[in-house]
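Complex shown without one protein chain; remaining protein chains in place.
We just call them A and B in the order they show up, numbering each chain from 1.
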Amino acid sequence: MRIRYLLFTIPLLVLAGAGLLFAGGAQEEADPDEPVTIDYAFWGNPEAIGVERDIIDAFHDYQDEVRVSPVVSGYGDYHAMLLTQLAGGTGPDVMRVDSYYFADFLDLNALRAIDDLVERDNLDLSEYYAAGLEENMYEGTLYGLPWATAPLYMFINLDVFEERGVEVPDYDWNLEDFERIARQLSEGDGYGFGIQLGTVSTVLPFIWANGGDMFDESRDNFTMNEPEAVEALDWLAGLYADGVIPEDAITADADALTRWFVNGEIGMRMGSAAEILSTQAVEGARFEVMNMPTGDGIDNTTVYKSNIIGINSRSDKVDAAWEFIKFLRGPDGLGEELYMQARRMAPTFDRQELWGIYADPDLYPRRVEEASKLIADRYGRLLPLRVGWLEVESLVIPELQGILSGDVSAQEAMDGIAADAQAVLDR
Amino acid sequence: MDSLAIRKFGSALLLYSVAILFTLIALVPLAWAFGTSLKTYGEVFARPYAFIPLELQWDNYAAIFRAVPFARYFVNTVLVSAFACLFTLITSAMSGYAFARLKFPGRETIFMLYLALLIIPPQVILIPNFIVMRELGLLDTLTALVLTRSFWPLGVFLLRQFFFGVPRELEEAAIMDGYGYARRFLFIILPLAKPALVTLFILTLLLVWNDFLYPLVFIQSDANRTLTLGLSILQGDLDVQWNLVMAAVVLAISPLVVIYLSLQRFFIEGIALSGTKG
Partner (left out) sequence: MTRQARIEFFAAILFLLPNFIGFAMFLIGPAIGSFFIALSEWRLLDEPTFVGLQNFRDLLGDSRFWTTLRNTAYFVFVRVPANTVISLLLAVFLNQKIKGRNVYRGIIFLPVVISIVAVAVMWRPLVESRGLLNYTLAAVGLSPIPWITSTRYAMPTIIMIAVWKDIGYFMVIFLAGLQAIPSMYYESARIDGASAVQQFRHITLPLVSPTTFFVVVVMMIFSFQIFDLTTVLTGGGPRNATNTLVMYIYQSGFQNFRMGYGSAIAFVLFLIVFSLTVVQKQLSSRWVHY
């Protein structure tokens, strides 16, 4: 009968043993001579992570007081991971937050204001492109330093344009120019313009150019059911119905756009700095980037977006975290230069030597510097981000799919969700 | 005689054509994925439909090891899977035996409760689970991953179903020989349940090996990361190198394929065993 006891004790012993085997990471004792270790959370793929590691290494070489331990995941799961950790009462000291989530994070006091730190250390903020800083402010207070301030460009496939005998437009092109060019490009087998409806950012430029927007000035009222926005959406649906936009645009992802673009199936698309990289990976791809078409007296129609590097409001290592952020994103830190060398994104500061590193005049898109600066000065516009942005977006996107495919008119679709969207804004 | 031969031929034809058809259906997308794993990054976009790359980029497989500490992730995944499978098999077999063969008050109610646990979507208990692990001081340890996957209601259900099929006469004979519950379970039931245990092992291995949500939130440091987290990092930004992702997928699943193929013979052993019973 001994065997019975064995049967029940063995699994429990093995369980306990395994617990001891793996359990580690006992709480570190604070020691004034030891360097402070901070956790720094960000998203990225191996290349992007490599850049971050280089910067962390450089930071370790630069000083001895602070050690940085990276917390990484892929973008798709990053914010869920971060939110779980924060909700569970832990979380990194320094974190990157996508500006889509920024207002919600701030509304919940997740980030520490840094105005006092900026003032204490006399950090010169004038060199930052203004839009990046603005996206790091909430109700007039600065909560972080900008990371990857960049436009969503219009990509132009030069081969397709030449083949169809269409001239590359000037920066001051408007919606009519866009429509004419897109229709010319779509004659025959190809399409003019590739779009994907994963975010509202892909249709807002056209709504902006037509004088509409997602919300009113105060960002408190949903306005996509007003005539300017509705007209722009119906116009896009018309282009889709006429075969100017590919059928698959309705559920396409960014990769599909890159695929169509480099194969000459579409002549134009919207794309980010990261998509410049994937397009460049295709041998012989000849393309340019520029701003989105403008409207009547409305130049700023190109989405210009940034992200936030901030300090966890519950962190007890504020000084160490701030030292690292200054190195990573500050005007005197080495971070920006290392980012530029990796060519993954355009400069956050208006500084010529950074552009010199980032933009290679022999590599397409050759006009990236010129176009980016024009967008920063004149053609760029921030998304009307606010608390509940993602929830409103999740109401709008399905309707955009319906509008584009012709299942429903823009007015009907937008009126249908207006009350729900407004309820989110009023909450 | 002739009609019998035709019928035999006809059924063989049917058998083979169905088998080959489904094999092809399974194989075509996978062949494409394997082809993609040997393309250059540019060719993924430029020749999306090609099964065979212009030039075979075997270096993609080496590139993964340069990009992420893949070997470390692999070892971690093996460790977590091994322990989680072991515990799931032990605990499920014990519970399954109790539900199938022992009589006790509330048996069906408790069993339904266990089934109900299978219904809870993991996304919902993610944060409570995170808090449990934090309280146990197990965040960022492989133990946390082992523990969350060592107890699987499906295992109880599966083995209960199979234990029902083991002839009661065998156990009754063992009682005559003075066997207690423990010995009957260990020496009569378990040996007969080999195909079921192997099946449960495979299913548990699949669950743990491809587990993503729990590792995502429990694990922080690179040293404790598992393969699925490595895969997520490979797709971590807008410029996803699908050729490398596919190569990583091929590497990540090949141990599972080998294990599955080598365990297939247990299904045949099962036949021989059940032939002997009456």
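In this section, a contact is a pair of C-beta atoms (placed from the backbone, for glycine too) under 8 Å apart; a residue touches a chain by one contact, two chains touch by 3 or more.
This is a predicted model, so every value here is computed, not measured.
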Contacts of the hidden chain among displayed chains: A, B
Residue touching the undisplayed chain, where the options are B:40, B:57, B:81 or B:150: B:150
Which of A:174, A:221, A:405 or A:422 contacts the chain that the document leaves out: A:405
Among B:6, B:62, B:102 or B:223, residue touching the chain not depicted: B:102
Option from B:40, B:60, B:199 or B:226 whose C-beta touches the chain left out: B:199
Residues of chain B (touch criterion as defined above) contacting the omitted chain: 11-12, 15-16, 18-20, 22-23, 25-27, 29-30, 32-33, 36, 48-49, 87, 90-92, 94-95, 97-98, 102-105, 107, 110, 112, 114-121, 123-125, 127-129, 131-132, 147-148, 150-151, 153-154, 156-158, 161-162, 164-165, 181, 185, 195-196, 198-199, 202-203, 206, 209-210, 228, 231, 235, 242, 245-246, 249, 252-253, 256-257, 260-261, 264, 267-268, 270-271, 273-275, 277
Interface residues of chain A (partner: the chain not displayed): 4, 8, 11-12, 15, 79-80, 83, 86-87, 104-105, 108-110, 197-198, 246-248, 250-251, 253, 256, 388, 390-391, 394, 397-399, 401-402, 405, 407, 424
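Quick note on the criterion: only the chains that are shown with their structure count from here on.
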Sites on chain A touched by chain B in the complex: 1, 3-4, 6-7, 11, 14-15, 18-19, 21-25, 39, 43-49, 69-77, 80-81, 84-85, 87-90, 254-255, 258-259, 262-263, 272, 274-275, 277-279, 281-283, 285
List of chain B residues in touch with chain A within their complex: 40-43, 45-46, 48, 67-68, 83, 86-87, 90-91, 94, 126-127, 130-131, 134, 137-143, 146-147, 150, 180-183, 185-186, 212, 216-217, 220-222, 229, 232-242
